[in-house]
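The complex appears here minus one protein chain, its other protein chains still in place.
Chain IDs A, B and C follow the sequence of writing; residue 1 opens each chain.
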Amino acid sequence: MFFASDNSGPVHPQVLRALTEANTGYAMGYGADTQMDNLRQQLREVFEAPDAAVYLVGTGTAANALALATLTQPYQTIFCSAHAHIHEDECNAPEFYSGGAKLTLVPGGDKMAVQALRSSILGEETRGVHGPQRGPVAISQVTERGLVYSLEELRALCGVAAEYDLPVHLDGARFANALVSLGCSPAEMSWKAGVDVVSFGGTKNGCMGVEAVIFFDPKHAWEFELRRKRGAHLFSKNRYLAAQMLGYLQDGLWLETARKANENCAYLAEGLRQAGAEFQHSPDANMIFAALPRACHQRALAAGACYHLWDGELEGPQDEQVTARFVCDWAIGRDQIDQFLMLL
Amino acid sequence: MFFASDNSGPVHPQVLRALTEANTGYAMGYGADTQMDNLRQQLREVFEAPDAAVYLVGTGTAANALALATLTQPYQTIFCSAHAHIHEDECNAPEFYSGGAKLTLVPGGDKMAVQALRSSILGEETRGVHGPQRGPVAISQVTERGLVYSLEELRALCGVAAEYDLPVHLDGARFANALVSLGCSPAEMSWKAGVDVVSFGGTKNGCMGVEAVIFFDPKHAWEFELRRKRGAHLFSKNRYLAAQMLGYLQDGLWLETARKANENCAYLAEGLRQAGAEFQHSPDANMIFAALPRACHQRALAAGACYHLWDGELEGPQDEQVTARFVCDWAIGRDQIDQFLMLL
Amino acid sequence: MFFASDNSGPVHPQVLRALTEANTGYAMGYGADTQMDNLRQQLREVFEAPDAAVYLVGTGTAANALALATLTQPYQTIFCSAHAHIHEDECNAPEFYSGGAKLTLVPGGDKMAVQALRSSILGEETRGVHGPQRGPVAISQVTERGLVYSLEELRALCGVAAEYDLPVHLDGARFANALVSLGCSPAEMSWKAGVDVVSFGGTKNGCMGVEAVIFFDPKHAWEFELRRKRGAHLFSKNRYLAAQMLGYLQDGLWLETARKANENCAYLAEGLRQAGAEFQHSPDANMIFAALPRACHQRALAAGACYHLWDGELEGPQDEQVTARFVCDWAIGRDQIDQFLMLL
Partner (left out) sequence: MFFASDNSGPVHPQVLRALTEANTGYAMGYGADTQMDNLRQQLREVFEAPDAAVYLVGTGTAANALALATLTQPYQTIFCSAHAHIHEDECNAPEFYSGGAKLTLVPGGDKMAVQALRSSILGEETRGVHGPQRGPVAISQVTERGLVYSLEELRALCGVAAEYDLPVHLDGARFANALVSLGCSPAEMSWKAGVDVVSFGGTKNGCMGVEAVIFFDPKHAWEFELRRKRGAHLFSKNRYLAAQMLGYLQDGLWLETARKANENCAYLAEGLRQAGAEFQHSPDANMIFAALPRACHQRALAAGACYHLWDGELEGPQDEQVTARFVCDWAIGRDQIDQFLMLL
């Protein structure tokens, strides 16, 4: 009954097998391995982007911070949602990697709205040299609250960025979950919509610890490599990162695990709804926020269910509604979900 | 015939097995897993340091840069050998992580000598507020040129640091290779000698990508955790880092692989000596620098041997001596070495 | 008719005279001059703080950024008003000097309210190592919108900071204007209220370019000196900074110029009120924001008045209200104000 995060489950057997199979003989280090060549080619095909520069790192924060640092000058500001992972959950990594840039929090909730983004952009650079300059727009897809931008929404946000000649970064830690939710192609959800750089997640969806950074225009490629090395994120045994992601892509595993995670979440949501839960949003991908009476949480958590309360304490009036976050990964079994729902 | 580096061979089967065995069920992320608890305990025992703070990261540069940043103020300078990895091979990572500290290169070659270190320390802080202030002393064991400091040498260097109240960091990317070379205990080669923080390498000696950072005095522990997260080096699925290192420690594997690597190198060195090679230093661990006539290199490299020429080009007069670097890992077979020696 | 800023008028003759008188013979550089000794002593007396560490820099941004950097770790966040100078008008200087810390904007307007500050503090450090840690509270007195915190308000804000063991910085670019507005002592408006470090402005109130940074607890003194030098804000001819501020303090000039500036502003405000202007706030010090019909602005600016429109363009419907910012310094003559009011 583990709904605490999608980074806590096991590695998918196919990924582990790929790792094991990669474990023969010697390979040149630091990304000069043949697995990496193979992966680069595959990701270019997946994204229909034959010129894209493709790099691997070990954590999502590294992917985001390095990608953004490559797009951002230290005297600029990055536009993002107030709930963005880069703001709330990276302990100032974007500020660190960019050399001290600022984050401008676009008001209005988890998803950035076109008008709010435009206002935020207009609100900067009103003071000449005195204020920060406009920098990249950073979008999370899936968002931190589990929402998925439609292609229209994505295109509109990127359109605003383009109006002001600002680059766009997409934090795709849950790229696959959003993709299967929208049922579109990776290209449609990235460069065709106006995205310049993607953090393409693997860790939350079946890998052990690997994220790709994909620059559709390779002009920043060498700078990124230098920033990655300087940030200590260049792995000597890069082949084991590449192997993970090759296993992840093989036979569409990545889409299959994402679909499973989303379905698990929909199943859970339906059960919660029947149990009387109230939702902040309808579940778009594999994460929901649902309010239940405190007594339910107490019962479930005491019985070993694992998830985070979001806006309240475990102790308090029994019938007070307390919101919790539930994340499903591909591995959680229906029996686990059923068992949990029974507890409620 | 792969002597290019010890980061290019396969992962040891025992380490891979540990990874596979760790791959069941759910585990709390970000270091709150039970494997990590287990590993922390084991490393404390290995180092006879019950209070030590123990952390894992994915690369050696991360271990070094984060450890040093925790010890260094941005207006200080770090004392190290001119050949130190932190100077030559980390693309300014120490400068980045420390917020702009300087590196003072102690003159005199690969190993720092006590007198040269003292002179370098005395040479700083002669200008009050105008120059950088004295910061940590950074020692590499094994050094970048394959040498091993004796315990006496280590103690003497740490003694100089202590005279000036400077902390000491030990870059132990090849900690095990040095340890078996000296035949001493981990404690003797670290805190008993005066070392404050160790980067304890796994990647070059059988792991996939994991290094431990060990603070013998835990006072900086929380700061290190924040710096690690901010540097994007906190792995959500930390259990797979912990599992690697547990497999690495199990039944003394780490000492066995190091011993094998050193023996392979001694065997290679002996063969090279008989083939007329000249050495810069006698081989202390698993890396040697040997000069051979260019014709030998041409023959060997053409036949598929893999290693780096160090001070010359492949093309040139046939009988000119050209120095090359040869690194042996635990996995290289005697037959491979013999085959290589035959080529010379 | 210059109301654009209080940093655009002339240097007070008494300050210039002090500069001229300081211009004899040789003086040790970098703050080791006797004027500095004299000034340090005077400022300690002014603030009733015999142990205070006192430093000079050339700009207000330098004073703020260096003071805050000394109080802030790079993985922390600084709590300030959304209108704070450090946020809006320093082009990321606090982020730069702190090595990449964040600013948390306390919601609710120009002045921070106790409850909003507490909520903001409580909102951080809810995510352990993942989010930024709580750092200093930064208060502006006079605020960027011309308001003055009462002593009660100051004490209450500092009290909240103290609850969470956070240091407090006071941006006193207009310290004197606030002081004469409150009619209290410098000590009451700083350390007695709970402030740890003050940026004590001179430039906006009669000096040429000098600000003092005053640490009431000197424990950070040497670190500040190193950060100041590293930031390139240590003047070799420091005596000319000290001389300015000595002239500024002499015979209470600083209070007299501040009083004059405030009185000029009150006079202007009264005139504007009679002319039908609407105010965002009653004028507390030497800066007001007043709305007038666009036609008035067009007439005044065309006639040579100099000030900034705040929320609108010069062109548009004639009778639409447009807010402008008016700042008075000590030097502006009543005749200038009268001439301006006549235009309206």
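Operating definition for what follows: a residue touches a chain if its C-beta (ideal position, glycine included) is under 8 Å from a C-beta of that chain, and two chains touch if they have at least 3 such contacts.
The model shown is predicted, which means the values in this text are computed figures rather than measured ones.
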- line: Full-complex touch with the removed chain, picking from B:89, B:110, B:188 or B:217, is B:89
Query: Which is it among A:6, A:124 or A:225 that touches the chain not included here?
result: A:225
- prompt: Considering the whole complex, which of C:35, C:92 or C:286 touches the chain not shown?
  reply: C:92
- prompt: Which listed residue, A:14, A:133, A:298 or A:321, touches the chain dropped from view?
  reply: A:133
Message: Applying the definition given at the start, please give the residues of subunit C touching the unseen chain.
response: 2, 4-5, 7-11, 16, 19-20, 23-29, 57-62, 65-66, 90-93, 96-97, 203-204, 208-209, 226, 229-237, 240-241, 306
- line: Residues on subunit A facing the left-out chain by the touch rule are 30, 73-75, 99-100, 129-130, 133, 223, 225-227, 229-230, 234
- request: Against the chain that's been left off, what residues of subunit B make contact? List them.
  value: 74-75, 77, 88-92, 95-96, 98-103, 105, 127, 129-133
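Everything that follows uses one rule, which is that only the chains that are shown with their structure count from here on.
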Rotation angle (°) superposing Cα atoms of subunit A on subunit C, nearest 5: 180
Message: By Cα centroids, which chain is closest to the centre of the whole protein?
response: A
Query: Distance from the CA centroid of subunit A to that of subunit B, rounded to the nearest Å?
result: 33
Query: What whole-Å value do you get for the distance between subunit A and subunit C if each is reduced to the mean of its CA atoms?
result: 42
Field: Length of the line joining the C-alpha centres of subunit B and subunit C, rounded to whole Å
entry: 51
Field: Residues of subunit C engaged with two or more neighbouring chains
entry: 74-75, 99-100, 129-130, 133
